[in-house]
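One protein chain is absent from this view; the other protein chains keep their places.
Then we have chain A:
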Amino acid sequence: MTTQTIAYREALRQGLREALIRDERVFLMGEDVGRYGGTYAVSHGLLEEFGEARIRDTPLSESTFTGAGIGAALNGMRPIVEIMTVNFSLLALDQIMNNAATLRHMSGGQYNVPVVIRMTTGGGRQLAAQHSHSLEGWYAHIPGLRIVAPATHEDARGMLLAALEDPDPVLIFEHALLLNAEGTVEGEPHPMELDHAAIRREGSQVSLITYGGMLHKTLAAAEQLAAEGIDAEVLDLRTLRPLDDAAIMASVAKTHRVVVIDEGWRSGSLSAEIIARINEQAFFELDGPPVRVCSQEVPVPYAKHLEDAAIPQVEDIVVAVHGLLG
């Protein structure tokens, strides 16, 4: 098996290309996915290879092209809808919440909605308060949706393929800061299952639970901690709904201390949900209170020093672990 070192955006592109080759029901639609080559160049070259019927540029109509993806999925296709950035997905929230998430149950099980909706998420590029948020935790609140956040290159291409094989609506959150990051993949793109979290670094003294763009900062923090003699385990959630409770509790049972790192805001967040579950299911395993590292509760600002201060950094994670371990 050959190992390639590629950018995350190239891993996404490989996943899309493989999906289009594997299943003629698959098509991609969204703003500037075709002639422009994708806002972040993810779909570059796909229009030339697969043609206008399958690589569809849309007007700036998030609600309708997302709803059209849902309708096409209901009617036998396997659409991939690309929304440029998570803040824009709010224009399509009606379709995602009121149709994609509800139709199966509301129809008494007659329909399922095999649509895949991809979008970039997260801050760190000085794009200010309408392009930088991490709203995947909101979506993870909604029964009927599967929420995934591929943090590795293998997951970037493979979770897309698995999402297309899934009978339910899957939202894929791709952290914008990862797009240029290099990483390795093995062989041809293949589906990467959606149901389990993954331990990215084994450790014994503290569990660092995270996902998406924060994985790499968390791994960097774990390396710093290792240099100080603190052995941290890093758990990558991969899928935010449903959460892999078993993997979370197994890690907590091993290390007895937990820090959750989440780029979302603290109040009413995914990190709150994870800690609530730990308290419910593994309370007596804990040797100290669960700790969170989250974004500051402000709209993400433009100026670099302010943005850096608003979003969790490696040092924040290290400080949180120090506080927990005394």
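As a working rule, a residue touches a chain if its C-beta (ideal position, glycine included) is under 8 Å from a C-beta of that chain, and two chains touch if they have at least 3 such contacts; residues count from 1.
Throughout what follows, contacts and distances are computed from a predicted model.
K.L.:
For the chain not present in this complex, what protein name does its UniProt entry give, out of "Response regulator NasT", "Pyruvate dehydrogenase E1 component subunit alpha", "2-oxoglutarate synthase" or "Maltose/maltodextrin transport system permease protein MalG"?
P.N.:
Spelling it out: the chain absent from the display is recorded in UniProt as "Pyruvate dehydrogenase E1 component subunit alpha".
K.L.:
Per the definition of touch given earlier, which of A:66, A:121, A:152 or A:218 contacts the omitted chain?
P.N.:
A:66
K.L.:
Using the touch definition from the top, which of A:14, A:58 or A:134 touches the missing chain?
P.N.:
A:58
K.L.:
Determine which one of A:41, A:74, A:220 or A:325 touches the chain that has been left out.
P.N.:
Missing-chain contact among the listed residues: A:74.
K.L.:
Under the stated touch rule, tell me which residues of chain A contact the chain that is not displayed.
P.N.:
The missing chain touches chain A at positions 27, 53, 56, 58-59, 61, 63-77, 79, 94-95, 98-99, 103-112, 143-144, 146, 166-168, 195, 242-243, 245.
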